[in-house]
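All protein chains of the complex are present and in place, except for one that has been dropped.
Think of it as A and B in the order they're written, each chain with its own count starting at 1.
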Amino acid sequence: MSQEPVKSAKNPVVDFFGLIITKAMGALDVIFGPLQNLIGIKGMAYFFVLPNLLIFSIFVLFPVALNFYYAFTGGTNIFLSDRPFVGGENFAQLFDCENFTDPNTCNQDIFWRAVFNTAKFVVLQVGFMVFFALITALALNRNIVAKGFFRSVFFYPVLLSPVVVALIWKWILQRNGLLNAFLVALGGDKIPFLLEPNWAFFWIIFISVWAHMGFYTLILLAGLQAIPKNLYEAGNIDGTNAFQAFRHITLPLLMPTMLVVMVLSLIRAVQTFDEVFAFTGGGPGTATLLMVQYIYQTGFATQIQRFGLAASASVLLGSVLLVFTLLQLYLGRRSDAV
Amino acid sequence: MSAARTFLSRRRGHKGRFDWSDVLTYAYLIAGVLIMFSPVIWTVASSFKTKAALTEFPPTFLPLAQVELEVEGFDDPLPLYEVAMEDGVVRQLVQVRRVGIEAQMIDPASPDDIIKVKIAQRKPVRKVQLAWNNYVEPLRSFKFITYFRNSIIVTVVATIITLIINSMAAFALSKYEFRGRNLIFVIIISTLMIPISVILVPVFLVLLNFGWINSLWGVIIPGAATPTGVFLLRQYMLTIPDDLMASARIDGASEWRIYWQIVLPLAAPALAVLAIFSVMWRWNDFLWPFLVLTQSELFTLQVGLNAFQGELDTQWHFILAMTVLTLLPITVVFAFLQRFITTGVASTGIK
Partner (left out) sequence: MKVKALLFSLVAGLLLASSALAQTEIRFMWYDDGPQSETLIPLIDVFNEANDDINVIVDVVPYATIRDNLQVLLESGEGPDLAKVTNLGGLSEYYLDLTPHVDAEYFQTNFGPYLEWLDPNGTGAINGAHFELTVTGPYINRTYFEQAGVEVPGEGATWDDWAAASRKVAEAISGDGLEVWPMAMDRSGHRVAGPAISQGAAYFDADGNPAIADDGFKDMMQKMITWHEDGTMYPDVWVGVGGDTYASGADAFINGELAFLMSGSWQLGNFNNSIGDDFDWLAIPNPCGPGGCSGMPGGAAVVGFADTEHPEEVARLIDYLASEEVYREYTANVFSIPAHIGIANAGVDYNTDSENLNASLGGFVANVPELSPVAFALQGYGKNGAIFGATAERLGQALTGELSLDEAIDRMVADIEEEINQ
């Protein structure tokens, strides 16, 4: 495997920094050399893995355990010692519904609205995004001019921050914005997109697809390019038509990649917060309120903060994500074995 | 049907043949370019318009600002309009004052006669002009330079830390056999399943206890250990031959030296990809800095931009300008490194 240097070695600035860093790191050997003598080569292995492990433990694993503690306690205090134990009451509150399909009958109706919104959002957003990513990948896989240019164009929105994405589109969708200008020019009426629940929901799906599909397009494109072309040529000779080629060659061989893409995007979609929060703030009403915003709102953005309830909701969210992630790992392992 | 097959499965076109499937493909791709780029371009174009120009409907594409004339007896230049008078003549008048739906206007040639005109009768005389003030004002009065500085500090420091500790962990996990290696690996995998959004409350508490709320460290450290980063680097390091290390040991090199002078340079391409990812993640990060930083002098650019739009919710001329500034750095990086980024992404996706 070839290892190409990223930057040309002839660049004096890089050389200068390289020299400084080398010297600095070399100097550190003064400490680490004797350390190695102390703990041996095996010991060094632990040393290398330590910083990462430490951060994971303190900032990820430990909080997961704490989260359960929060979920089983009540009160409005953030400090654990001041929180009374309430057992499963938070969960009981969350699940206290007469009719699970109607949030209005639930004790914590806002929670259930968030659940339904998130479920709807995830299914639609992933569906549309993977669909368009596939079509785009198929288009990019053809022999076209400026392929690199087109590829980069679709990828560009992926780099934009969620807040920027939200503001760009918010500006276009204003009552006197660009889109309404087109509508009026075509003879229609202005639509206050962000004030109508259904439109607002449509647009959060749209901007989310717009902002993320480029990433998955690239992955699918790589998957398409990995399909050996002699299969198509063989099919050609045998006289298979286009759709058969797609159904029997492309689709099956692309399927592992497609599955990975779908699960990855599911995991990401369930956690959507940034762009929707900056775009509609969960409104109008609760039309675009998603799970992570619900957790944030319940635990942080109210005057009377309910950390227990927020933690319970996040435990539930985490469980859903756990299922998806295990699914992804399973698929990954299966495709490795292929 | 061969045309459709071409669309779906051909990867090499024939020279000179341009059939409907190619047309379809190009049409789709060009439509894609429009949809992907035009919102950004529209934002940039709008950001140069004055506040008054932004409230116009329908909007113009080019930033047009009103022509202003110096008139004797007035300190400030006055805006120029074309006015349709009752007798049908169109005159060019400047406006002294506008009160509701009525404007007081004068002819620059005879500044003493005030003519009252209904605002519907006037049309502004305009020329293309960039409202640079939209950019200058927030930088000056709204602390945007501070936000920039904070974002840069967080991004650079976090990326450096990430590169170092992730590569150290990847090195250990790929090149050493030691007890608990698999367990540690599983632990790292498991953190993939625990995104920050699920542990908001307890991480906040942990940071409180460290005193890192309202500190940039509270934003830098928790996300510095990335499972994706460890995977990426480990994958790459597995391909580095072990005998390089063995011979170095024979020569008396310490493990740190081996890591630093042999393995890291060889892993440079993967490090570069991780660096770019890290820069992207950190620059664009919103939820966590939003929670942790409440003192405005510590805001990163994304948090500052969001707070900005919340406070001044109809002062779009400032909001748009600051949005453009926020997306500028990443756009520049992209322009230079796009080939690299896109190939890097594709290769990690297929892991």
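Basically, a residue touches a chain if its C-beta (ideal position, glycine included) is under 8 Å from a C-beta of that chain, and two chains touch if they have at least 3 such contacts.
Quick caveat: nothing in here was measured; it's all calculated off a predicted structure.
From the set A:Gln225, A:Thr302 or A:Ser319, the residue in touch with the chain omitted from the display is A:Thr302, counting the whole complex. Checked against the full complex, the one of B:Leu139, B:Leu208 or B:Leu266 touching the unshown chain is B:Leu208. Across the interface with the omitted chain, chain A contributes residues 74-79, 104, 109, 113, 175, 192, 194-195, 197, 280-289, 297, 300-306. Interface residues of chain B with the unshown chain, by the touch rule above, are 55-57, 97-102, 119-120, 204, 208, 211, 213-214, 294-297, 307, 310-315.
As a working rule, only the chains that are shown with their structure count from here on.
In this assembly, the C-alpha centroid of chain A lies 17 Å from the C-alpha centroid of chain B. Interface of chain B with chain A (complex): residues 1-13, 22, 25-26, 28-29, 32-33, 35-37, 39-40, 42-43, 46, 55-59, 164-166, 168-169, 171-173, 176, 178, 181, 184, 187-195, 197-206, 208, 221-222, 224-225, 230, 239, 254-257, 259-261, 266, 268-269, 272, 280, 283-284, 286-287, 291, 302, 305-306, 309, 316, 319-320, 323, 326-327, 330-331, 333-334, 338-342, 345-347, 349-351.
By the touch rule above, chain A contacts chain B in their complex via residues 1, 3-6, 22, 25-26, 28-29, 32-33, 36, 41-42, 44-46, 48-49, 51-53, 55-56, 58-64, 66-67, 69-70, 78-80, 135-136, 138-144, 148, 150-157, 159-164, 167-172, 174, 176-178, 180-181, 184-185, 210, 214-215, 218-219, 221-223, 226, 229, 232, 235, 241-243, 245-246, 249-250, 257, 260-261, 271, 273-274, 277-278, 292, 295-296, 299-300, 307, 310-311, 314-315, 317-318, 321-322, 325-326, 329, 332.
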